[in-house]
Each structure stands twice: as C-alpha cells, then as structure tokens.
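The complex is shown incomplete by one protein chain, all other protein chains being positioned as in the whole.
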C-alpha cells in the first residue's frame, strides 16, 4: 500500500510536513507503522497549488522518497496553501512516474492508498467504463489512476462524494462479476484546489487507517507554546494515512465508511456508501455502458 | 521514431553489433541518418535468447543508450544466436521501461519503428480489440505494444504474417473511422526464438527504411579478409532500420510493402498487404468484436 | 559540452525562458547549433532563488531535459528573479545527479560549459589544491565541480573575478606540468543570489560561445509590441551559451577573454586573464600547497 498526506490551510513550506515532524512522511517511506507494508519505496509524488496557477504542479520520481534530493529541495523552497504528498508501495504494477500519485486532471488532484483486489482481471472492464474522451488521458497502469478516471466519468467535478460512490459501486459490481469477495480497499484524497475530500472505505469494512487533525483553535489552547499553531489559520487542516509528529491531541481517526470535506465554508464529515450500479443502469438504458451514459445524461 | 536491429545466426557477443561497427546502433542513438528524428534518446532495450532458456531475457532502461554502462556491460558479456536491440525516440508517450522495446509475450519478442497516427484517439478502440485475457499483460502506453497484443490476438503464434496483416487491417479501419488518412507507419520485427520476421509497411506507401544483410557466403567472397565473415555460419542474417558499419555490398533495402522471414529452412521475402477487417467481421458475427471472435474461433 | 542560461531581473516563470522561446534551451538539448555536441542529453539542472530563502533550490535529473516532466512542472510553477538552467553533454564522467550543474555551496551557485583537457590525469593534483574543509563537500567527479571548489578555495566569496583567475591559473599550471597544451576551455556563470558573473575564456583563445542580452530599455524601443519587455525591469539581463528566441537585436556576443557582472549597481564587462600560480607560490612558502595557503592568508 502507500502513505499519503493532504494539507489545506495557511501557506507553509512542504518541508514542514514532509520532513520536520517525527515521524515524518519521509520517515514512513522507510518505516511505516500502520501500513500493510512497512516500506514505501516504489516512487513518490507531491502536488501543490501555487498563488496564481489554476492547475497544481506535480513532481513525481520513481526512486524512494527517503533518498531523493530533488524532493528535499522542492520541500524546502515551495510554499503552498494546499498540497498532496504520496509515497508508494507498489502492489504489482510497474514502478514508473505515470504510476506515481498524485494524478491530475485539469485543476483536480487525486491520490489513493489501498488496492482493487485482483485488479488485473478487472482492469479491462473498468477501463471500458471510463468515458472515451477521458480515457485519452490515462497514462499509467494502476488501479488508483483508473479509479480517478472512473470518478471523473461519474461526475467528480460536479459532485465528488456522489461520483466516488458511483465509482466504488462499479468496482464492487465488476468485482462480484469476477468472483472477488472484497473488491475494494481505499483511502482517497481529492481536491479541486479549493476544497478537499477524503474517503475511507473498503468492501470488507476493514479499511486502511486515516486520520484528520484536530481544529487549530483547540490545538492552540492545548499547546500554547507551539509556534506553528500560533501562525496557522483556523481553517488549517491535515489528513494523513497515519499520524505524523508526536503532538498529543493532534489526531483523530476517520471512522470506517466515512468521508470528510475541508472547505472555506466549514469542514464536515458524513457516512460514505457505494452507490450500487444496478440502480444506475436502470436510469441509462440506451447507452453502451451505464457509466458513460450516466455521465452523458448530465 | 526509433532504430532497431535484429540478429540471427552464429552466436556472437551483442557488443559486435551494438558498439563495434562504425556507425553502430549506439552511434545512431545520437546521430541517426535515416530516421525522422536524429536523436533516439528516450530509452532502449535488448532482448536475447540464451542456450537453454525458453523465453528471451529483456533488459530495458529509460536513459539514452549512449550513456548506459549497463548496456555496455551486458553487450560485452552476453553471447546469443538471436537477439533484438532497440533505441527509442518517443512520439509522445511517457519515457518508462514499460514503453521500451522489445516487448515479450511467452517466447515471443516484438519491436517496432514507426507510429499509429493520432494514436491517442484510437487507443481505446484498439485496446478493446485485444483479447481480454491477453489484455491483462499490456503494461505500457505505446502504440507499439498494443500492435503486438493485437497481432497476438489475431493469431501471431500460429501465422505471423497473417496476424500482422489482420492487425494492420484493424488499425487502418479504426483509423479511417476516426478520419485519419494515413493511420499506420511501421517496420516491425518479431520472433519466437527460432524464426524471425520483419515487416515494412505504411498506409501511405512511404515506409521507414529497412535493410537486410547480404548472404554470408556472398559477403565472404567479396571480403575474404573480414574475420567475422569467416566464422559466421551461412544462415547468419541481420535486419536493421539503417545500415551499420561500412562494408560495401553488405546491405539491401527491404522494398516497400514487403516482409521477410529468417529461418533454418531458408530465408524468404514476400509482399505484405493488410487484411481488411470487414472480411473478418463476416466470419465472427456472434461476438462483441471481430478481433476477439476471430481468435476464439481457432 | 553543454548549454546554459542565467537570468537576473523581474521575477518570471522559469518556463518563459526554458520552454517558450523558439529555439528554447530545451530545444537545444536536442539540437544545439553552436555547441561541440548537438545533443545535450546527459542530465540537466535548474537552480533558483526564492523570495525568502538564503540558498537556492537546485533540482537535477540524469535523464534528458527534453523528456523530463518534472522540469516542465517546475518551470510552469516556479517564479524567480534569479535562476540558472543547464543541460549537460558529458565529456566522459558518469551521468549522475552529482555531476549535473548547477553546483551549490551555501548561497553560491556555479555552472560551466567546456572542459579541462585530459582532466582525469590532472584530477588528483587539482583535488589536492582544494581547501581540505571545502573538499568535504565535493560529491561528483566532474572537472566543473572541481573548478568551483578551487574558485571557492581561492576566495570566490570575496572576489569572484580574482578567484576565478587564480583557479584558471592553477588549472593551466597543472596542465602544463602534465604536458597539456591547451588545458582549459570554459564559459562559467556564478552567483551569490544578488550579483551574477559570467566568464568566457580558453587557453587557446578559442572559447565556446557566450551571449548577453541587450539592455531592456533598448529592446523596448526596438520592439514596443513585445509584452514581456514592457513588464521587465530595466535591470533584467540574460546570459546564454547560444541565443534563444528570434528577437532581432536581442543578443550580443561576449568577446573572447572577458567577464561580465550583472548587479543592481550597474552591469559591466572587463578583460579576463588567468592569474599565474607561480606568483602565488612566492607568497605562501610555508604551506603544503599554494592554493590552500593563499586562502588561509586572507
């Protein structure tokens, strides 16, 4: 599997979260404690929004994060109000930049920890369900990227939780068709550069860990001497695969089968349930596939 | 585009053809003379059959061939009776090992110079035509790999020229459906470890260059002092994108729209013509796609 | 050899100079016109100063610049008032990040096009002349990096032109000791983040090309319709191995044996001559080597 972090809030150097905490995300590339694999050395990526750019910058490398000098350089010099970082442990697909997270489409970024069980057997069916025009942009061979393009096909840009629910519904249906008992395991983060969603779900209801940071004002009263907290805006929020640093009271587990949204209008959390694809098929009888029709119907 | 060479004959060190001739294939990675691009620096690959192994070894790297120390080491120490070498100039798809040639399936190896015009637009339709079971093995994002899997779908292992003709027929049909005037440009080499086929074809009838070496006994009488020729068996044959070395009388151009076969039973050359896919569709009315049905019908 | 550019002026996206001009530096990685090699595909690097950081960020990769997606991402999202970019054509030393330019020491950056003739024979003597404390920081195996550390040894931080003159004097003396007729060929750029120096020199007085941009106010009157010129500050200046873009009146050749300085106090150009090392030895009789003593004497 993998480890990731998503940050939204007061602009900070990437360094502050990638390297400075103990343990940091980079430490987790060598010694993750809560992951299925302890080593996440099969490439990494960072994606960040700048002050002016519409689309995020994405830098990915195929070597381990712990020894990348370029990552260290970028982390020390790039400041951003919203960024993703991801360290990869391949579950089989090739170690190449196009398989490293985050993935980008227009102003959207996506990253994933988990796996589609027996993905290679389902890959063709899932690829077929991607909108043909979007399919042009699929570059790698991971389940994660295909999940992103399925979510885009199902309306991610209009309704992220709904689109992810439909994507999961499809994966589970195709999984069942291939005789897979527990097709999906995922924690996903997705953003449009303004709002940030994070999902924790698995078919088996035994999802990989996911944590969100306590509200800054609460942390500030708990730790009045921590400088970063004095500077951080109240909206600052961090979502991570496993806790970084050692500040007591900092982390809260996202419950099983939930998603959260971090946004200027106020953060929130809600139950997450896949949307069964049978239901969708009824609504789109005319098309080649339900997925595509559902998109075209909008 | 790319440059490639295919060798079959007396076992030799890869070095003898990759580095020693002037110009050599490695020289062509920096300064090809007949290619569309003069630089072929977007990765490379070599594939060779050993004395016992059923399947070829394939080593690929994403850096330029001219600076690879590993390629030099392998070339100086590996001796083989049948090997492929390929240097890549990407026409758009990512520079990653899974996009480097040769591609392998079981005991088969495939490499390509050329391109499918507007490939990104046709990619989905072509991917759909690949046998679903074979599709599991597609790893990269090139037109070249997909052409290989289409040829496998269409019976490459039973009838290489026929399967390639059907693959080309499909590419041209899908191209026309997408309004592409000249969908295909290719020189292809393919082998099962015993026989070797090479194809030169383009829709426009203006194909990339392709050359085969003169018969060893003829060369031997022309150049009685060349040591390699004294040692080489009569069956030794070389097929290349553009001539290596400077031996007069060594190279003959493969004519436009032809394919050749190098085999213990005697080499040969024949006209190559795409097999229109309409014809195939008639034979497989029941299936989702003609390609797959045509294979299943075997 | 290599190609490089150095920019100082109104903060711009790196993209504006690395990719947008025709030809751009990235074009020159495939097809340099004035270089000894036409291909500069043995790694690259960019180094930039940010709004707050004391030291520049340096990102280097071992693949060709033309296919690097990370370079493109960084170029599109990083804005800087002072940056270097370098594309490498190795003259023999390994293709590895520690051999890519620019090199950094504290707030200083250095990059080089050219070579020390028969460097491998002189390498030990030159390495010995580096201040032992500075020697700890030498990481790669290039002549270029060693020239930087020699210049640092000889007082680069206090007197850049003098230190470079002493470095060149040493290289030429060691060269003569090894029977090398023309030991040095160089165009060098060096900066402390505020001022920028560029040197053009070769023992043979036949140096690689070097150009500086015309004053912005002159260009503005020549090309009143070019938007960039309207926005660029009067201090904006560019120094390049070979011209970028096609704006008439834009480029002026740095004459043979000259160096220039770009600085807020006003730019300037002066003759450059190596400082013979014999003279230095007289001043430092007590030490193991003249170079080190000369530094200690400060």
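Observations, loosely collected:
Labels for the chains are A, B and C, by order of writing; each one numbers its residues from 1.
To be clear about the criterion, a residue touches a chain if its C-beta (ideal position, glycine included) is under 8 Å from a C-beta of that chain, and two chains touch if they have at least 3 such contacts.
What you are looking at is a predicted structure, and each value in this text was computed from that prediction instead of being measured.
Of the chains displayed, those contacted by the omitted chain across the entire assembly are A, B, C.
Here one chain is not drawn; of C:124, C:176, C:194 or C:271, the residue touching it is C:124.
The omitted chain makes contact with just one of the residues B:97, B:143 or B:242: B:97. For the chain missing from the display, the contacting residue among B:23, B:50 or B:132 is B:50, taking the whole complex into account.
Screening B:74, B:210 or B:239 for touch with the missing chain picks out B:74.
Touch with the chain that is not drawn comes from one residue among B:59, B:247 or B:269, which is B:59. For chain C, the residues in touch with the chain missing from this view are 93-94, 96-98, 120-121, 123-124, 127-128, 132, 135-136, 138-141. Think of the hidden chain as still there; on chain B it touches residues 48, 50, 53, 57-61, 69-70, 73-74, 76-78, 97.
On the side of chain A, touch with the chain left out of the figure occurs at residues 30-31, 38-39, 41-42, 62-64, 66-67, 69, 90, 94-95.
Everything below uses one rule, namely that only the chains that are shown with their structure count from here on.
Between chain B and chain C, the superposing rotation on Cα atoms measures out at 180°, rounded to the nearest 5.
In this structure chain A contacts its sequence twin chain C using mostly the same residue numbers, the overlap exceeding half. Separating the centre of chain A from that of chain C, both taken as means of CA atoms, is a distance of 41 Å. Centre-to-centre separation of chain B and chain C, using mean CA positions: 43 Å. The set of chain C residues that touch two or more partner chains comprises 69.
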